[in-house]
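Okay, structure first, notes after.
With one protein chain withheld, the remaining protein chains of the complex are depicted in position.
Let's look at subunit A:
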Amino acid sequence: MAFSTRTQPSDSHPAPCHGSPPGQTRTSRPAPSRRQPETAPATLVRATGGGLALAVAGGALLGARGGRPSRAARLAGLGAALLAGSVLADSAMEHSRANFRERRMYAAPLVAGATVAAGVATALSRASAGPRRLVFRGAALTGLAGTVFHFRNILSRPGGLSFNNLFYRAPFGAPGALVLAGGLGLGALAAEEREPRAAGRALGLLGAGGLFGLTAEVGLLHFRGAFQNPAMYAPVTAVPATGLALAAATLRPSPARLRLARGALALTSVLGLVGTGFHAYGVSRGNGGWRNWTQNLFQGPPVAAPPSLAGIALGGFAALRLLAPGRRG
């Protein structure tokens, strides 16, 4: 470094230094760790897209035979598929970013893929409920286990349960989406098999719980983003309000409440779609915009997250159908 400073002679030495330089005690260079993801972003996006397409196609194939399910089952099945699709894309990207450091990190996208297929199949046909139930249960269990792993990850850093760790470590709410997907799938099956009110009640409460959980997750992450765009307030107000409306309609399904909940759910589904657009815009605001997508897709807001709102909303619609007096599915 070029300093143009000239130092006048002085009788003291600058910069006293003590201690042993590392170069004297260590001779070998420690091996570099492999923290960089091995999969190129383009490959990853292709693999994720391919996986999703495969899961949907598989589901369609499985659902090709068998009787047509009730409307409620169709809605809940689709909701499960949409939620699981969002988990698949999100977890594939995020776990790849962590280089699938632990084997169990593969579980999330794989189980989510199976859940997409099972969800699509359930929306299309009533056949082979047994294996589908297994998949949905597996999804719920994987989600629960994931929640535990994510919390362990959060707590393992200095600061423990701190905002820094909640913001930036494994997202505590993400595996919950898989629990919900499994739950919606099971609800779809129940809609065919159980008394409609009981199935509707289960689905309604599950949906409302999901909406509240999502509010917590979105609230935390939008808080992390300092609500820098006023649109970021939309989900944290609309989603819990929808949760309340759905819970209210579930607990006492009066026509007025059902109408209100239906309206709120419609709004939430729209928000899920619009939110995807907003997140895409958010990606464009990173350095280099979409041209630099290989970084900004990871750094920016998750494009795959908002559709999960629509997924839960579909489950909610299913619940309302089952709860509506005089209706069967």
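Brief remarks follow.
The rule is simple: a residue touches a chain if its C-beta (ideal position, glycine included) is under 8 Å from a C-beta of that chain, and two chains touch if they have at least 3 such contacts; residues count from 1.
In the analysis below, contacts and distances are computed from a predicted model.
Of "ABC transporter permease", "Aromatic ring-hydroxylating dioxygenase subunit alpha", "Zinc/manganese transport system ATP-binding protein" or "GMC family oxidoreductase", only "GMC family oxidoreductase" is the UniProt protein name of the chain excluded from the display. Screening A:F100, A:F151, A:F167 or A:F212 for touch with the missing chain picks out A:F167. Checked against the full complex, the one of A:R46, A:R101 or A:R157 touching the unshown chain is A:R157.
Subunit A residues in contact with the hidden partner, per the touch definition given at the top, are 1-8, 10-12, 14-27, 29-30, 32-33, 35, 157-159, 163-164, 167-168, 223-226, 228-229, 282, 285-287, 295, 299.
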